[in-house]
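What you see is the complex with one protein chain gone and the rest in place.
Moving on, here comes chain A:
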Amino acid sequence: MTTRLFGEPVQRREDPRLLTGQGRYLDDLGRDALAAAFVRSPHAHARIRDIDVTPALDVPGLIAIHTWEDLPERVGRALPLLIPHPALTHGRTAYPLARDVVRHVGEPVVMVVASDRYAAEDACALIEVGYEPLKPVVGLEEAVQGAALVHEDVPGNVGAHLVQEVAAADGRGAGETIEAAPHTLSFRLDIERSASMPLEGRGVYARWDGRDLRVYSSTQTSTSVRMAVAATLGLPLPHVEVIAPDVGGGFGVKIVHPWPEEILVPWAAMTLGREVKWAEDRREHFISSAHERAQIQHVRVGFDDDGRVLGLDVTIRHDHGAYTPYGIIVPIVTSTQLLGPYKIGAYRVEFTSVYTNTVQVTPYRGAGRPQAVFCMERTMDKIARHLGKDRTEVREVNFIRPEEFPYDQRMTFQDGRPLIYDSGNYPEMLRMIKELIGWDGHERRPGRGIGIGCYVEGTGVGPYEGGHVQVTSDGRVHVSTGLTSQGQGHETVFAQIAATELGVPIERVSVVTGDTRRFGYAVGTFASRAAVMSGNAIALACRKVREKALRIAADALEADPADLAIDDGMVHVAGAPSASIPLSTVAVLANPLRYAFDDEAAKATQFSAAASPDRPPVAEGEEPGLEGRDYYSPIRSTFASGMHAAVVETDPDTAEIKVVRYAVVHDCGRLINPMIVEGQIHGGVAQGIGGALYERMVYDAHGQLVNASFMDFLMPYATEIPHVETAHLETPSPLNPLGIKGAGEAGVIPVSAVIASAVEDAEGIDVDRMPISPSELFELRSAVE
């Protein structure tokens, strides 16, 4: 096939519109819509005594003010708990507008709709809410003590508690194995809060025409928002459509749904009979959208003289904030992905997930893995130090060997399926990363350190995605899939897949994602799953189309379909290019017509088509048109992997930490577009460096987020990010037709572990918390002295 684009660094097809200001982000739409704004709680924990809206009633441009009391029963219900789990015994979710009690600063209390955002905020400022402050619970330590409660009916603030245990080969548990081990270590690790922080906040825009509701949302799952909106507003599903327009980054926070605003804005549009829009501002994003990371881990490990781990016991305290709409996916992922590329003798992991009066915690790129990898990789480094061995040697001795795949870790993964790794080659990857960073020849001196981190990432979780492919009579190929895009380049990579499968020039392929008008069934974009799930679904749909095209072309060319090939949009007899028919004509022939509305159509009308008069124009079991739909539903997840290494320099006086070099070896199976995969890695590493050195959510004792702005929450600029050197290892996944694994989250996962490893090497002191700021490093130094 000449049109082979799979694997090529094809330039992105999204870029021309995004580079010229022609993107259509949420707040670029609905210029004439009314604007919504929210009065949000200034208290971390309080009972609402009364709400007085009268001072706001004279604000020019005011249209409506709504409190929880105004909402119909169905709309005012607590938001859904999206992912229930038996261990989540005390799941709690918020109401769309606070009812009686607020549980974090930023919780929406009153919705105002006005002619524009300025007027809406004027009204918000004048609404008086009387609060009776309650004792806030802030931070894991306070939550675990359980002296004050976030939810009156949740004893000890414990939402979930889960113990998972895998015995050693001889049947002994982790506790027993560790006791009997030649060497044991125990230590505590702390990881701070951070957040996805896409540069475009969330936003919702709704239009109601009296019968049909159209909702635009800056979401990672338009199909599921659609179902949630239809269910909550009591609308028949066919009368609701949801579109994710261009989305300015997601990184996890936009997979949560329905957000209060995704219910309230459409409801307001229906109630008022007017278009209504809400675009989140940055402060709102800090205090009302989700955060992640925050864990305290207690680790006990037993190992032999070679550094082989015989038993590992990890106790995790996880802060999930005020509510649990996304269940306990994050600590489950931490618990299972902690094992990384290693064979651990006996493993016991216990987590307690607790409520605090802070913003809810839901997956942020990496989704519990950065914490897991921090734990395991700190453990490996400590073992190496204890035994006086090279850190890579200790890792190597614990690796799963290439011949051991598929490898069963004997646990249950986040998708409820067995944690079985599909493929990988960890020793080779280690060799590659050591070579790339120059591990063996590294110059050792005080103030300069080298670090390493390894991870395995379960990617491409189910249950399914679908693809629809249509060839129209102008020869164009229209591809759609239900999941959404937030900058990953799906329009390009899915077009590469379709162009390769169908043998057409990529210029003729267009891709639509996240629009329920085009594709109604989907799960969403998260867990590094889009390329695996939709990529394969689109490939399968293309194969159906191809088969049909060859069948029709074979009839027309009086050839055997097996002898036909498609190149550059032409179906031809292999080896005889003159016997050919354009795919556009095949599309015409695929759809028998009565009416000749254009020249192409004229070829397919009932008096011109070559069909036999003895057969129905559309044969039994056939459908008109050259199109196909298929779904990809994997038996279980794929498992990508990677190893990162860094060289850091620490300043002897200021304790400033500078990342001098950063290297990545990455295995996401077959690469669809290496340019895009590398871009994903660069961005992930940058977020990882933010998490390792700069970003934290600082709550004071009253539950106020004191750094809720870009002035004080330190996201890295170009000045903080080193050049990232990358190399790829490709171990194709045996689980899917394209052999791909997914790459979205990879870059961020091991960075905190790598930086800790390097700083520890430079300083010779234990680094057990992340992020680490210059002042914290300074304090660590002082403590040693």
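In this section, contacts are C-beta pairs under 8 Å (C-beta built on N, C-alpha and C of every residue); 3 or more make two chains touch, one makes a residue touch a chain; residues count from 1.
Note that contacts and distances are computed from a predicted model.
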Choices "Iron ABC transporter permease", "(2Fe-2S)-binding protein", "Acetyl-coenzyme A carboxylase carboxyl transferase subunit alpha" or "tRNA threonylcarbamoyladenosine biosynthesis protein TsaB" - which one is the UniProt name of the chain not shown: "(2Fe-2S)-binding protein"
Hidden-chain contact residue, picked from the options A:F6, A:Y131 or A:F251: A:F251
Options A:E292, A:E396 or A:E491, residue touching the unrepresented chain: A:E491
Which residue of A:G7, A:G23 or A:G173 touches the chain not shown here: A:G23
Candidate in contact with the missing chain, chosen from A:P42, A:G173 or A:G679: A:G679
Chain not shown, touching residues in chain A: 11-25, 27-28, 31, 116, 118, 197-200, 246-249, 251, 281-282, 476, 486-489, 491, 507-508, 510, 675-676, 678-679, 682-687, 709-711, 715, 717-719, 721, 723-724, 747
